[in-house]
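Omission of a single protein chain aside, the complex is shown with its protein chains in their original locations.
Coming up: chain A.
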Amino acid sequence: MIKTSGLAKTFKGGVEAVRSIDLTVEAGEIVGFLGPNGAGKTTTMRMLTTLLRPTAGTATIAGHDLVTDPQGVRRRIGYVSQGGGVGPSAPVGEEIELHARLYGMGAAEARERVAGTLERLGLTALAGRPGGALSGGQRRRFDLAFGLVHRPSLLFLDEPTTGLDPQSRANLWQHIRRLREEDGLTVFLSTHYLDEADTLADRLVVIDHGTVVAEGTPAELKGGAGTLDDAFLAITGRSLREDGEAAEPGSPPGRPHGEPGVPDGRADEVPAAGRTLTRSGAPGGRAAAAGKRGNR
């Protein structure tokens, strides 16, 4: 579904937001995309969704080349951006209907799809309101509706559950799992909630400083000891990410600046196992995830 090779983005002014990403996501997989603030997750997603032109590398998304056939890519994907896309003044129901129709649906079909999607996300009663009159979490749920309404075969979610209440979060997880089962939906989602990654994703990809630093099933990353949080901190270090860190050209990728060690005893218990892991079959991780948390 996704295959990238050496994908990179250097912004004007020299910020090397993404240095080189090699990524493979199979059809039907749910892949969690983790990394500290500023690691390059959003930039990678914006490249994969045709919003940013890569400065290097190639990618094939849903069978279409990212650079030569962006139109083909757009037809197959859905995207929920980190910042959302609900306008302040138009009734959201109208916006989502236009959104659906831009995917080629006729008026009746669009209305039906919109109604179904809003229903499943519990938004039907709010559709007449302008975006400005919604709560943050309600707006976030509409963002999800925009991403799902045309039933894409590949869905990009950039921190989809930030700001959602536990009910909506569980509802979204359930929704995503069902779409995967029913339609074989492939999902690529970033999150800072590692419990979410642990529960939902078959496989995790951790990036830092614009490159992939670890990848594997949640169980593999945890290496049998500690939580995913521990593993994450062991992989990416504990230092906070400062503004513009990624901007320094030539800084060594894959390791935070400054003290390389992890100044916390607990981290020692965790083998930095993830680093060396490569892609592996998903079933183990999936089973572990499914076993941990029952459906709501």
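As a convention for this text, a residue touches a chain if its C-beta (ideal position, glycine included) is under 8 Å from a C-beta of that chain, and two chains touch if they have at least 3 such contacts; residues count from 1.
What we mean here is this: contacts and distances are computed from a predicted model.
Between the listed names "Cytochrome b", "NADP oxidoreductase", "Transport permease protein" or "Serine/threonine-protein kinase RsbT", the UniProt record for the complex's undisplayed chain reads "Transport permease protein".
Touch with the chain that is not drawn comes from one residue among A:Thr4, A:Thr44 or A:Ser81, which is A:Ser81. Touch with the chain omitted from the figure is made, among A:His99, A:Arg113 or A:Lys222, by A:His99. When the full complex is taken into account, the listed residue touching the unshown chain is A:Gly131, out of A:Gly35, A:Gly57 or A:Gly131. Think of the hidden chain as still there; on chain A it touches residues 46, 49-53, 71, 74-75, 77-79, 81, 83-90, 94-95, 98-99, 101-104, 131, 146.
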